[in-house]
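Removed: one protein chain of the complex. Kept in place: all other protein chains.
For chain A:
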């Protein structure tokens, strides 16, 4: 039976307004974008919009080398949409989120380029493989055939939770050796620090590993009080990592956590973007 938190995570959407600053006469494109989805999945729609309204042919270099910007910085579009929103500094922008379309000066040293020779689908699979390598030494993902790999991608692309979940369940069940997670911190200068390390579901004494434990493992010399948030929701530090992973992992099978100094209450803004987590849920 579908888990209601997992379903809420899947259904979370962000209203986005795509604008073309180089031609203000072009009307914006509004879209409700899944938080767990990826911006490059919208490239065809954006190109069609530019073709129709800006006279930019879909096969032209401008359309082919299209990229996206928010608050003056390239959007690192290999990351899920919701994570990008939650990372915006100093706080998540008002909704609808205004995102700029750029057709020139693709930042080749900063952005992964997605296209026919480097598909978003194969990048998604690369992430799934790494997650399964951590959990199951890649046994489960390698036992699945190409058909099931495709089903995971098509389920995500077409917003089909059931189609996705029936395969994803195999990746999410059973004993995990290490849990796949990443901790992100947006720097003031626009840089992004990404932390990943090996974390088992349990401590040495077999009790569940908590998010506090995780921070101690990942950032051994860090002393300041912080919060960890995902899908726009701050998590209590005593949350077991395994529980958080099971309920809140993205479709790429990673738990993406945003680290914030705890005096900053940015998770409280943009309420309509945040999922309301049932605080009475049992761990």
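Please note the rule applied: a contact is a pair of C-beta atoms (placed from the backbone, for glycine too) under 8 Å apart; a residue touches a chain by one contact, two chains touch by 3 or more; residues count from 1.
Convention: contacts and distances are computed from a predicted model.
Participant: Determine which name in "Ubiquitin-like-conjugating enzyme ATG10", "Exostosin GT47 domain-containing protein", "L-lactate dehydrogenase" or "Calcineurin B homologous protein 3" the UniProt entry assigns to the undisplayed chain of the complex.
Facilitator: UniProt lists the chain left out of the view as "Ubiquitin-like-conjugating enzyme ATG10".
Participant: Which residue from A:43, A:63 or A:218 sits in contact with the chain not drawn here?
Facilitator: Of the candidates A:43, A:63 or A:218, A:218 is in touch with the missing chain.
Participant: Where the complex has a chain not shown, which of A:115, A:174 or A:236 is the residue touching it?
Facilitator: Of these options, the touching residue for the absent chain is A:115.
Participant: When the complex is taken as a whole, what residues of chain A touch the one chain not shown?
Facilitator: So the residues of chain A touching the missing chain come out as 76, 78, 108-113, 115-119, 122-123, 125-126, 129-131, 133-134, 137-138, 141-142, 178, 180, 191-192, 194, 196-198, 217-218, 220.
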